[in-house]
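Inspection log for the structure reproduced underneath, given as C-alpha cells.
Of the protein chains in this complex, one is absent; all others appear in place.
Right, chain A next:
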Amino acid sequence: MLLDVLQGAEPGGFILIQDTVKCTGRGILKCFINAALKRGEDVHVLGFEASETEVCAGLDRSCVQKLHFHKGFPDPLGWMCRSSFTVDQLTSQHITKLIKDSQHAKAPVLVIDSLSLVLRHHDPVVISQRLQVLRKGGDIKTIISLLHSDLHLHGVVGIVSQLASTVISVAPANNEHHAVATTTRRSKSGKVMQEEEYFNVSEDMTLSVQAKLRQHGHVQKEQKVAEADPASNLTFNLRLSEEERKAKEKLALPFVFSKEKKSALLRPTPGSGRIMYEPDANDDFDEEDPDDDLDV
C-alpha cells in the first residue's frame, strides 16, 4: 500500500508522515519528493527544520530544477530577517500566491518540513483550516507533511490525522535495514484501509517495500523455535515409558486409605482391651446419670 501511496495520483490528497525519536520519517519524506520529481511534477518545499542541501541530498539530479525550496530553515521565525518564508506566512493566500507566481503547467506538490514547528507557533485548529483551504483550492495537487508525533499532545496529533487522507506512521523494526510503516488510507468513499509494511530507503532515495505478512510468518516461526521443549536436554529422565507409567499407577501410596487398609484397621480382634474398674470405699460415686439432662 505504501508504494501505491507513493505512486498515487489522487488529487487533493494530504499525506501525513508521523515519526518519533525512535525512527525518523525524513527518509520517507524525501522518497515522496523524489517520486514526485520523477513523475515530472513541480515540488514546493517549505523547509523549516532542515537546510536546502540536506533536503536535496540524494535526489535525482536531472529533475532538481523542478524543486522549489522556500527557505525557512536558517530563520523560520524571522529573528534575523533573512528568510524567504517564515512560519507566519503559512497562510493559504500566501502559498497560493507563491505557487501562482512560479506558473506551472500542472498543479504542484506542496511539502511541509515539518508541521511540528508550525504547530508550536500556531493554533492547530487555525492550521488545519488553512491546510483544508489549500487542499480544496485546486492549486495544489497533494500536500505532504512531516509531523513529530511525540512532541505534541495526543489531541493535536489526532486533529491533524483526521484531516489527512493518508497517515503513515514509521516505527523501528528489530532489523538494521528496515523500519515499519503503518499506512492508514481513507478513500473518498469513506472506506479505511490499514496495512503494515517493512520499508527501506536507499541512498538514491528510492523506497523498497516488503510486505509485513511474510516477515510476520518468519517471526512466528522463530517464536516456535524459541518455544522448544525445555526438557529436551536434561541429564536426567523426566518422561515415563508406557510400562513405567503402568507400574506407577499400580503402586499404592502410603497414607492413602484403600478399602482393604481401612477394614484391616477397623476389624475387632478377639481379646481386645476393655476397661476394668473397681470403685473403692473413698470414691464419691454419683448414682445419678450425669448425662440425664441431655436429650440423647
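By definition in this document, a residue touches a chain if its C-beta (ideal position, glycine included) is under 8 Å from a C-beta of that chain, and two chains touch if they have at least 3 such contacts; residues count from 1.
We take it that contacts and distances are computed from a predicted model.
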Omitted chain, identified by the protein name its UniProt record gives, among "Vacuolar protein sorting-associated protein 51 homolog", "RING-type domain-containing protein", "cysteine desulfurase" or "Elongator complex protein 6": "Elongator complex protein 6"
Selected residue (touches chain absent from view) among A:H177, A:R245 or A:K261: A:H177
Options A:K100, A:R120 or A:R245, residue touching the unrepresented chain: A:R120
Residues in chain A touching the chain absent from view: 21, 23-24, 26-27, 49, 51, 54, 58, 73-77, 79, 116-117, 120-121, 148, 150-151, 153, 172-179, 199-201, 203
